[in-house]
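So that we are looking at the same thing, I have put the structure below in structure tokens.
The other protein chains are all here in position, but one chain of the complex has been omitted.
Order of writing sets the chain letters: A and B. Residues in each chain are counted from 1.
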Amino acid sequence: MENREKTTEQLKEDLRKTREELAIQKWGIEKTLEGMKVLVKELIQKGEEAEKAKAQDEALLASIGDGVIAIDMDGRIILMNKAAQTMLGWHPAELLDKSFFETIPIEDEKGKPVPLEQQPISRALVGTTTTGHSYYYIRKDKTKFPAAMVATPVIIDKKIVGAIEVFRDITKEKEIDKVKTEFVSIASHQLRTPLIGIQWLAELLKKEKLTDKGQEYLNDIRISIQRLNKLVELLLNVSRLEEGKIEISPQSIDVVNFIKKIVDSLAILNSKKRLSLTFTADEPKIMALTDVGALQNIAQTILPNATEYTPEGGKIEVKIKKHGRMFLLTVSDTGIGIPKKDQGRMFQEFARASNAGRIKAAGMGLGLWIAKQATELLGGKIWFESQENRGTTFFVELPLKSKSIDGTKKLV
Amino acid sequence: MNKTKIVLVEDDEILAKVLHEELVEAAFEVALAEDGEAGLTAVRKNMPNLVLLDLVLPKKHGFEVLAELKKAPETRDIPVIILTVLGADEDIKKGLELGANDYIVKSQHAVAEIVEKVKDFFAKESHPEGKKPKVGDKS
Partner (left out) sequence: MTKKILLVDDRENVRVTLRDIFEGEGYTVVATTTGEEALDIIDKEKPDLVLLDTELDTVVPKSINGFEVCRQIKQVRKLSIKVIIYTGTLGMIDAVKARRMGADDYIIKGEDPAVLVKAVKKLIGDAKYGK
């Protein structure tokens, strides 16, 4: 009944309001639809990009020559690339979701299984990036191969969620290394025979009647022979150290006397360079149970080094101190020092400081490496402090009683 | 007077020459062989009072020669001193196990020292020390 009483004006107003409302709703729907189109388009794009990225990652993974394995926090294998498959002889389908530690055994060089906590990938799971070079993987068919591995944790939002390991079959590298070491060993052997010949002939020559000049030349020949001998011994020691199995048989010696003898042998060279040398020991005699060959290799590197790398008029201080169960040999010089950038690698094989060439044109860079190996075999520590152009101090700390080690070769 | 006979088996001609000359100068009679097989022949032919045996030899390695000498009854009792270049412990051990009487490390001794060592060896031989005294004359 009320409706009929509405005027035309009122009805027109109602209509207008309804139309307005409809227009607003229509606008609303249009805007919403437009918005949704935008969002959907973006979603599709993101999906495609993700697909593409995923495909790229897979292609990358497949093309990497190194093996890649990823495990989750429980040690289950979640990813294994083609290279890993091939190297290990498994199919990923066989391994996905299985425990890495149960299915892929790792052994050390002696054939003993490597304990879980020491395996690179487990250490990565607890947050340490690790490398391992002397481990062997056991294939599905139970054969094994040496591998170089690097494992890192996978961190998302500051939490470790798994670990990834990249590894490489280094059978070839190990072969090459072995051949190299054997070669050095054989070469040093071969070099010895003619060296002995020259030495003996020089010895016989001495007995013959020679002119004064002749005698002088003969002496020079003998000095050259000594140098050659030293180099050959150096190479020999390197190859023996690389092969491992060095025997350490400690003998009781007076280290003060031992070092003093070496210092004295450098006296001529030192006086030629006008180097002042002081030798102090806090006790006149210090008895130690140590391997003579090893101690020789240490002292015969750092003492001559001080002389060689200190320019004329410089100073060398040699000190021997006993403390506790150890004795400390200190050799300081005012020589050319070792530049900071080289300090980190001085104990590596073939390492020479960048400024070494200034004072000694050629050197093999083996002395410190051998000295370090020998020090460690005796159970000691070797380190240095140095400032370029100011000087260097070498510290060798050795036990008064070195343990004997079984081996097949001794250091010469 | 019979001189003491030595068979020297050494393949390096320089080392052989020097040792030969010095040993002859020390009044020994020295027969030279430059490889393992020639060495065996020389010992069997000469039946010396001592064999100086280098280890690394062509045709037959010193250890093989040593083993064969010690196996055959005729040559078993001839003393052998092995000569090594480096004095590698494994070599010395093996040599002594195979029956060598002693060893000399070439790189560690002057020629004169080696000749002395040989002389000393014969001096010990003539004083019985659990070894059969040699009847050979020394000059």
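Basically, contacts are C-beta pairs under 8 Å (C-beta built on N, C-alpha and C of every residue); 3 or more make two chains touch, one makes a residue touch a chain.
Given the structure is predicted, the values throughout are model-derived calculations rather than measurements.
Although it is left out of the displayed model, the omitted chain contacts the following shown chains in the full complex: A. Residue in contact with the omitted chain (choice from A:Thr32, A:Gln387 or A:Ser404): A:Thr32. One chain is missing from the display, and on chain A it is touched by residues 24-25, 27-32, 34-36, 38-39, 41-42.
Following the convention adopted for this analysis, only the chains that are shown with their structure count from here on.
Between the Cα centres of chain A and chain B there is a gap of 48 Å. Listed in rising order, the residues of chain B touching chain A in the complex are 12, 14-15, 18, 21-22, 56, 85-86, 88-90, 106-107, 110-112.
Per the touch definition, chain A reaches chain B in the complex via residues 189, 192-197, 199-201, 203-204, 236, 247, 408-410, 412.
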